[in-house]
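Notes follow the structure.
Every protein chain except one is present and positioned as in the full complex.
Letters A and B mark the chains in the order given here, with residues in each chain numbered from 1 onward.
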Amino acid sequence: MTARAGLRARLPAGLGLNLGVLALLALLVAAPLMTILMQTLDPERIGAWSDVLASPLSRNLFWLPALNTMALGLGVAAGCVLIGGFLAWLVVMTDMPFRGLVGFLATLPFMIPSFATALAWGTVFRNGRVGGGGGLLEGMGIAVPDALAWGMTPTMIVLIAHYYALGFTVIAAALATVNGDLVEAAQMTGASRRRVLFGIVLPVVMPALIAGGSLCFAGAVSNFAAPALLGLPVRMQTLSTRLFGMIEIGQVERGYVLAILLIGLSAVFLALGNRLLAGRRSFATISGKGGRARRFALGRARGPLTALALLICLVTTILPILLLIAASLAPMASSLFSGWTLHFWIGEADPAFARGQAGIFNNPQLLRALTLTVAIGAVVAFLANVIGILVAVALTRHRLRGISEAVSQLSFLPMLLPGIAFGAAYIALYGAPIGPLPALYGTSVLLALALTAAMLPFAVQTGRATVAQISGDIDEAARLTGAGFFRRIGAITLPLASRGLLASLLLCFVNVISDLAIVVLLYTPTTPLLSVLSYRYASDGFHQFANAVTLVILSISTLAAGLATLLRGRNRPWLSS
Amino acid sequence: MRTAILSACLTLPLAAPGLAQDLDALPPADLLPLAQAEGKVTVYAFTSRIGRVETAFEAAYPGIDMVGFDMSSTEMIARLRSEAGAGIANADVIYVSDAPLVLSELLASGLIAPYVPPRVAAALPDSAKAPLLQQRLSTKVLMYNEESYPDGAPVGNLWDLTREEWSGKVVMVDPLQRGDYLDLMTEIVLRSDEMATAYEAAFGQPIALDEGVADAGRQFITDLFQNDVVLFGSTDDVNVAIGAKGQEAAPIGFTSYSDRRDNEDEGWALQVANEVVPANGIVFPALLALNPEGQNPAAARLAIDFLMGDDSETGGEGFAPFYVAGDWATRNDITPHPDAIPLAEFNGWQIDPQQTAPIRAEVADLILQLQ
């Protein structure tokens, strides 16, 4: 036996892989966060902490926005679990008609940018309190109370309408795996449908409810567009509008401190959620042949519940999309349904119209942005999933005490990092050169790295599920042939995981191309992405163009999502009758 | 990073001055061959209109490729700082707004350098030449809805905005979300004496400051926020709120005078309230500067010269994207836009960025407490 082999034998299997993955995550996730933290601890800037936390300013700078943020997060999480769970229950466990349609529509809202949903809300519910005339409802002579037009309520509703899709996806998947016997065993006792639902089904899927709620919470607290559009007019600030504003007016340190606090607060709330989860022991599905769930007969409630489900789906998907389309065609934002023109899409530059802006398809930047967006989306999806698979293999095949926990935590941390804070962290870290490495600022590499890190939670989650499905025996059989680790990954794990992976790739892709929160601080002139192009049109006052670009993003997302649905088709057993 | 800055500081004074001073004095005709040898110039601009300048520049000076990048002033500042830290000098020309922030964050640390093209120097007032070259002036001023108020501006004094009748009917962008609105608030504080006089004109008695309020400007801001001023996230929302037609008693608020040119396109009735004491808002500059370490020093100077406009009445192609009603060229030999009030007759305060910068953060803190 050589010395090297002897050494290897003494080290635990997979140590190298675990350490490698840990190092990667430290670079992508831990380092940016530490940098941002260190920057605020600089002696010259440490005052920002007391400004934020303990000064006459802190009430408006931190505490009230924090309160709003957490209320928003909890409200959105609860609402999403409720609506997402309700739809998931109807689609997976009942005999509701149009289950396939509802199941597809309910996954769409997440792809519609939240600012579009917010705009849609404004178009309908805006009232004249702050001038500019009212929305559609006021146009029809229906008075809209302030509370419905501005502030916490509409922001929360818009965010629920945006994020419930996440809740639906997670809960529907969990419901589909609920052993039908569990439900029948409960029916045998004579329990009512309601009692079976609340006594058996809901508790069994509680981990999924909490997981879905956590995702929605994380999304809501870091969302910028909705609170900025609907909250500011009544001076409702959230941590994310505050930190964006602070960075915007040049008080960067305070912005960073707010970002760290937002991360910390989110972490605390999510940990509380996990504590709830941990309090319920041993949820592991009990092995044994499970019967297929028998669908609840909805009976007389079938019609009304179907109508309600379709209404929710249509209102949260078709309505924002229709309004976006109208807003990309109407010359005047004040009358969305008159004087439609395709100028904003395909018009030639005309000094007499729209300040001489040519339609988006005549904007040479659009094509560049389109290719770049798709390219970055593809690269990031690929990178994130490669890392995701490595992390998943380390976590499922080679668990090591201590290291595995760190790897697991770090890979889920980006979920807690608001996009804006994440972007700021990457600027802070990679803006300057480190040792012999060049500064990454100004390169699309930086953007790709940040987005890759941001997509890790999705990729790792999917990766773990996929890798766990592949029997360890298969990998061991390959190992006996003498194939090395990467060879086995390439020849055995990847091909077997390909279907799940493909779906995960597309999920990351959709997320990347519609992301603005991270990109808005990180994009560079060499990397004009579609979401930035849309943002830039909007900030120059060209709303129709901005909306048209948004629709382009949405079409790419929907195409990708459709492809993902096709690929995942057979993985949606809840749609079979 | 420290080493990079240090070395930059060391090499710059040694290598650059002689050459730079030579270039600074050259007329465009002499810059052209040098610039053509360089072949390229990179412009960081705060507006997407740089795209049109690009086309015009390349037509005027074939053989020089202008690369225009647009981003917000805040992003530009963060980017220039990071690039300097990394020892990268990508930009040649910096075209930026947010003057107070630019002076304190970029000029003070030597990340940008002033340059005034000799061709136009004589046509510029001193304030437009130092500390940085000002290309044009924009506004954040009080605007009203001329359809809703056909008899003219419904207020004649800024203090009127703090009256009960305007409660919840004054709109602007949150000064803690946008730097130019923070500059407006800061200017009001700087003009406290004028605000005090205006107060007396409005209410017939000298101003009595609340406890803990230092001056009339801060008092005005306090009163304005207590009068339920409505904040938005963007100027477009402000424009719609003020300008949308069909409103019976439209709100009034602060926005850009130049946005009036969109009245027809957007169905607005925006009009400036020019007869307001002590002033209707601020007039602030867009700045042009050099990157002292730029790779294309001659082309950079030629580009700034081009952006200042040619010798025609309206500044020609280089200035055309910025020759709009409601913005003014700093050059006194460019004819004011016929559709707008000339700068001389405009009732806005022209800000002095050097005065604004020191107290800007303090004003932000005041607003923070008021929200």
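What we mean here is this: a contact is a pair of C-beta atoms (placed from the backbone, for glycine too) under 8 Å apart; a residue touches a chain by one contact, two chains touch by 3 or more.
Convention: contacts and distances are computed from a predicted model.
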item	value
"Acetyl-CoA acetyltransferase", "Exporter of polyketide antibiotics", "1-deoxy-D-xylulose-5-phosphate synthase" or "ABC transporter ATP-binding protein" - which is the UniProt name of the missing chain	"ABC transporter ATP-binding protein"
Partners of the unshown chain among those that are drawn	A
Among A:19, A:136 or A:206, residue touching the chain not depicted	A:206
From A:160, A:186, A:389 or A:489, residue that would touch the chain that is not displayed	A:186
Interface with the undisplayed chain - residues on subunit A	179, 181-182, 184-191, 195, 199-200, 203-204, 206, 280-291, 294
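Keep in mind that, in the parts below, only the chains that are shown with their structure count from here on.
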item	value
Whole-Å gap between the CA centroids of subunit A and subunit B	37
List of subunit A residues in touch with subunit B within their complex	56-57, 59-61, 128-133, 228-229, 232-235, 237, 241-242, 244-252, 331-335, 353-356, 365, 427, 431-433, 438-439, 441-442, 521, 524-526, 536, 538-541, 543
Partner subunit A, residues of subunit B touching it in the complex	1, 4, 44, 47-48, 51-52, 67-72, 74-75, 77-79, 81-83, 85-88, 90, 98, 101, 105, 168-169, 171, 174-179, 182, 230-237, 239-247, 250-251, 253, 259, 261-262, 265-267, 360-361, 364-365, 368-371
